[in-house]
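Written out below as structure tokens is the structure these notes cover.
After this line comes chain A, so read on.
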Amino acid sequence: MTVLVLQRYLAVGAILFVIGLIGFMTRRNLIVLFLSTELMFQGIAVNFIAFGRYHMGQGFFHGQAFVVFLLVIAAAEASLALGLVVLLFRRRNTLDADAWRELKG
Partner candidate 1 sequence: MENLVGVKLAYLIPLLPLIGAMVAGFLGARWLKEKSHWPIWIGVGLSAVLSFVLLFGMIGKWPGRAVAVQKPGEEASLTTRVLSTEFKAMAVSVNWYQWIEAGDFKVEAGALIDPLTAVMLCVVCGIGLLITIYAAGYMKGEKGYFRFFAYLGLFIFAMTVLVMANNFVLLYLGWEGVGLCSYLLIGFYFEKPAAREAAKKAFLVNRIGDFGFGLGIMLIFVIFGTVSFFGNGPGTNSGVLELAIPGGNFLGALEPWKRQAIPWIPFLLMVGAFGKSAQFPLYVWLPDAMEGPTPVSALIHAATMVTAGVYMIVRCGTLFVPNSAAMFTIATVGTFTAIFAACIALRQFDLKKVFAYSTISQLGFMFAAVGLWSPVPGIFHLVTHAFFKALLFLSSGVVMHAMLGHLDMRKMSGLRKVLPKTHLLMLTGCLALAGVPIFAGFWSKDEILVSAWVYNKGIFLVLLFTAFLTAYYTFRLYFRVFQGPVMVPTEPAEGHAHGHDEEHGHEPVDEHLQGQAHAAAEHSHEPNIMIWPLIVLAVGAALAGFLNWPEREKSLGGFLGESPSLILAHLATDARYNAAYVLPVPFGAEEIHDAAVRRQMHSDHLKVALLSILAAGLGIYSAYSLHLKNRSRGEELVARYPGLTRALEAKFWVDEVYQAAVVEPLRGLGRLFYAIDRYVVDGFVWLIGFVPQLFGFTLKLSTQRGSLQGYAVTMLLAVVVILLVLFL
Partner candidate 2 sequence: MPETGKLNMDDALGLAVIAILALPMLGAVVCALVRNARDARWISLITSVACFLLTIPLLANFKWQSRQPLAAQFYSALGQIESIGFNLHIGVDGISIWLLALTTFLMPLAIAASFASIRERPKEYYAWMLALQASMVGVFLARDGLLFYIFFELTLVPMFFIIGIWGGPQRRYAAGKFFLFTFTGSLFMLAAIIYLGLKTGEFEINVMVEHARSSLMSDRERFWLLLGFLAGFAVKVPLFPLHTWLPLAHTEAPTAGSVILAGVLLKLGTYGILRFALPVGFGTVPAVVQIVGIVCLVGIIYGALVAWVQQDIKKLVAYSSVSHLGFCVLGLAALNVEGVSGSILYMINHGLSTGALFLVVGMIYDRYHTRDINELSGLARKMPVLAFFFILFTLSSIGLPGLNGFVSEFLTILGAFKSPHLGVGYGVLAALGIILGAVYMLHMAARVIWGPLKTPGGDQHGHDSAAHEADTGEALPVDLNRREVAILVPIALAVVVLGILPNLVLKTLEAPVRQLIIGAEGEQPQPGMSKPQLAAAGAR
């Protein structure tokens, strides 16, 4: 893989990340927020895998290993987070993140 090809992958990753970021900042719905974070995750994962492929010739597999790790974490997190969201929805009957502002302490 050349640097030029790498740049394309990186661009895709960055775009995914920025979309996720913007989504996270602008939306209020908890599920959408959650989806946005997942999107950011995937952007990072693309970066990792791209660099992993780029450096593969040198015998490093760190990128790939990280991605596998990331996916596992994301899956675990998704199950936990969605469970929480359901619970929160049941309490307040809304998915608006601002409904839980008092959790600031």
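On the choice of candidates, all candidates are chains of the complex that A comes from, given by their letters.
Please note the rule applied: contacts are C-beta pairs under 8 Å (C-beta built on N, C-alpha and C of every residue); 3 or more make two chains touch, one makes a residue touch a chain; residues count from 1.
The shown structure was predicted, so the numbers you read here are calculated from the model rather than taken from an experiment.
Which member of 1 or 2 touches chain A in this complex comes down to candidate 1.
The part of chain A that touches candidate 1 in the complex is made up of residues 21, 24-26, 28, 33, 97-98, 100-105.
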